[in-house]
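Take a look at the structure set out below.
One protein chain is absent from this view; the other protein chains keep their places.
Should a chain be cited, it is by its letter among A and B, assigned in written order, with residues numbered from 1 in that chain.
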Amino acid sequence: MKRRILQGLAAATAGALLLGACSSGGGDAAAAAETLDPDAPVTLTVSVWNLEGTPEFRALFDAYEAAHPNVTIEPVDILADDYPTKLTAMMAGGDTTDVLTMKSVMDYSKFATAGQLADVTDVVEGVPDLAGLDAYDQDGAYYAVPYRQDFWVTFYNKGIFDAVGEEYPSSDLTWDEYVDLAETITEKAAAAGVTPAEGSTTYGTHTHTWRSVVDAIAAAQTGGDQLGSEGYGFLEPYYEHALQLQDAGATLDYSTASTQKISYRTMFTTGQAAMLPMGTWFISALLQAEAAGETDVEWGIAPMPQEKATDEAVTFGAPTAFAVNKNAENVAAARDFAAFAAGEEGARAVAAIGVVPALQSDAITEAYFALEGMPTDEVSQAAFQPGEIVLEMPVGPTTAQVEQILTEEHQNIMTGAVPLDEALATMAERVENEVG
Amino acid sequence: MTTVVGPRTGTTAPVPAGTPAPDRRRAHAVRPWAKPLSYVLLTALSALLLVPFAWMVSSSLKTNDQVFTVPVQWVPRELHWENFVDIWTRVPMLTYLRNTTFLATVITVLQLFTGSFAAYGFSKIRFPGRDGLFLAYIATIAVPWQAYMIPQYILMQKAGLVNTFTALILLQAFSAFGVFLMRQYYMSVPDELVEAARIDGLSEFGIYRRIMLPLSVPALASLGLLTFVNTWNDFMGPFIYLTSNDLWTVQLGLRQFVGQFDAEYAMIMTGSVLSVLPILVVFLLGQRYFIQGIATSGLKG
Partner (left out) sequence: MATTTAARPAPAPRRPTYVNRRQVRRNTLLGWTFILPNFAGFALLTLVPVVATFGLAFTRWNAFGTPEFTGLTNLQRLVGDENFRVALGNTVYYTVGHVPLTMAASLGLALALNRKIRGLAFFRTAAFFPYITSIVAVAVVWNMLYNPTRGPINQLLTTIGISDPPGWTSDPTWAMPAVILTGVWKDMGYYMILFLAGLQTIPPELYEAAKTDGANAWQRFRNVTLPCLRPTTFFVLIMLTIGSFKVFDLIVVMTNGGPGRSTLVLSQLIYREGIVNGQFGYSSAVALALFVLVLVITLLQYARNQRLEK
């Protein structure tokens, strides 16, 4: 009896929610049938985050509109911080925005498995050499086209290296060497009185507070599974390095960095950190800051440190992609835009502002290094072409839950609240017991 | 300062042990040091309360790279007043201020009216099911918005109200909070007063308008003040419901300075300082109604 009442209530609610959610279904069949009339005026809506602060969108839109005079792109500007929240609400309400930018692979997976995105497998097949494509593979079908692929490198401040008389990082730096180097620079800078400003310290490196800084690089270089299928022992040496740097005072401690919301950008551009492992998006940020006269830091990039010296550096990264809304009003134009953004012309447009495109070709790499302010030395070139880029976090139905657990234990380890081996054991235990 | 916190002994008038302190002279005797002391304490407390605001002001005069530093730099090395000029051109700040003012005003007025009106029904008219209904009102406050945000959005989308001010106004003008606040206030107005008015032939609406409203000025002031501030500073509601940039509020507009990987905190703090100013004016106007006797004076006249 009670069950029946509950069932009735649930069904009523479901009915109410459904009315709006699924009323408009453009569907893939319609997409295939619709052809693109090159002259008919189209207003294409594209969801983006932080339009003013993310110049790649404007660059892509301008390039596309120049090539397709009949199309007007209308960006749906959403704040960067809560982009997934708003997108979820919009999709739940049956929104008809044509193109949806997938900020993270995890969001993509959520929307794709829920059937909210149109199949774009044929678009993907039309663009060769797309990096990071594997992340979007859903049982052989693709529901988004990557146009950008960020990966991690080590940034370094040439001025500090020169001041303390150390050589710039080589292209085959190991983790042990990296830790030593950071400690040496910290000591030498303190001894020589090299400080960016009164009262502040020059650290050898800056370990940012994100979990990926330790976990994702460990998984990439050891082949460990962050979803925990074989425990988390593979993280141990990487956490040991991170803790050693912190204990030696060669990086700003985690507690301070996280509670004071310390910006890695500030640490690097104001000369408070000689090195900084960070994603390639920081390149475009640095180039822009230089162009605007906000910083005059002399910088270079080197590959991420490795377990053993190698020419084929392994790093991690994450792509960004455009998807076509299942309920899109202009399906054909939306698909055409996604193809354009991922292709040669789109890649040129984003590379021109220092963003790393997903499309890989020598011509584009060359154009990229020709940018004003870009370091052109061999090590920087090597860093830009790593041997392998592993996806930051494997995508599956349990990813979000595992991510949360790893983040919590990361805090416990880095604040020193829980000893490393205990925290790693807890990680494995919690993933085993709580995720499902 | 710790010496003066102890029990109030040593007054001039000898008080027999065991009797409650009866005389006024004692109170007078205490005054000479009590008043300066309370000023010292209040000033110290105020300083403690204003520290983060001081940090906001200090940050608003820095460049982005100087905001988060270890150790904190309270006085910027150089003052970047241009932040307060730049922000008007970096983002359409004037539009945001206008939108926020409009929303906050309309919502506050509606909330004051519907809240006090409903509160009269909940406190001065007896009918079956009243208290149950009232509890249902309060109970819904206990459900966090994060839980029913999506169902509510679907409802709004169906009604075609997404990306309009109407959505936000409807959402925030009928809150249970206002009804509860006003109802509690009306509870302290004697029922005899209402009964007497009824016997005098005043209608219920007449009682509400002529007696309850004038009596509840402090409550209306506090409700108006708090509603205004909450609406002004709300982020999630406008974020979910307002998509077009020209409809955005200040809180939304300022978050544009938060990028995917980084944020321009100097600009955010500049905007936040600007955004506090209108609230300050509203507060200074509103707090004048918290004056002894303002409510009860109506009873005599």
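Annotations
The working rule: a contact is a pair of C-beta atoms (placed from the backbone, for glycine too) under 8 Å apart; a residue touches a chain by one contact, two chains touch by 3 or more.
The structure presented is a predicted model; accordingly, all values stated were derived computationally and were not measured.
Across B:97, B:173, B:211 or B:252, the single residue that touches the chain missing here is B:173. By the touch criterion stated above, the residues of subunit A touching the omitted chain are 3, 6-7, 9-14, 16-18, 21-22, 84-85, 88, 91-92, 110, 114-116, 255-256, 258-261, 400-401, 404, 408-409, 411-412, 415, 417-418, 430, 433-434.
Within the complete assembly, residues 20-22, 24, 38-39, 42, 45-46, 49-53, 55-56, 59, 68, 70-72, 113-115, 117-118, 120-122, 125-128, 130, 133, 135-144, 146-152, 155-156, 170-171, 173-181, 184-185, 187-192, 204, 208, 218-219, 221-222, 225-226, 229, 233, 265, 268-269, 272, 276, 279-280, 283-284, 287-288, 290-296, 299 of subunit B touch the chain that is not shown.
Please note the rule applied: only the chains that are shown with their structure count from here on.
Look at where the CA atoms of subunit A average out and do the same for subunit B: the two points lie 40 Å apart. Every residue of subunit B that touches subunit A in the complex is listed here, in rising order: 63-71, 73, 77, 90-91, 149-151, 153-158, 162, 236, 239-240, 243, 245, 252, 255-265.
Those residues of subunit A whose C-beta lies close enough to touch subunit B in the complex are 13, 17, 19-21, 49-50, 52-54, 76-82, 85-86, 88-89, 92-95, 103, 197, 199-201, 252, 256, 260-266, 269-270, 279, 281-282, 285, 294-295.
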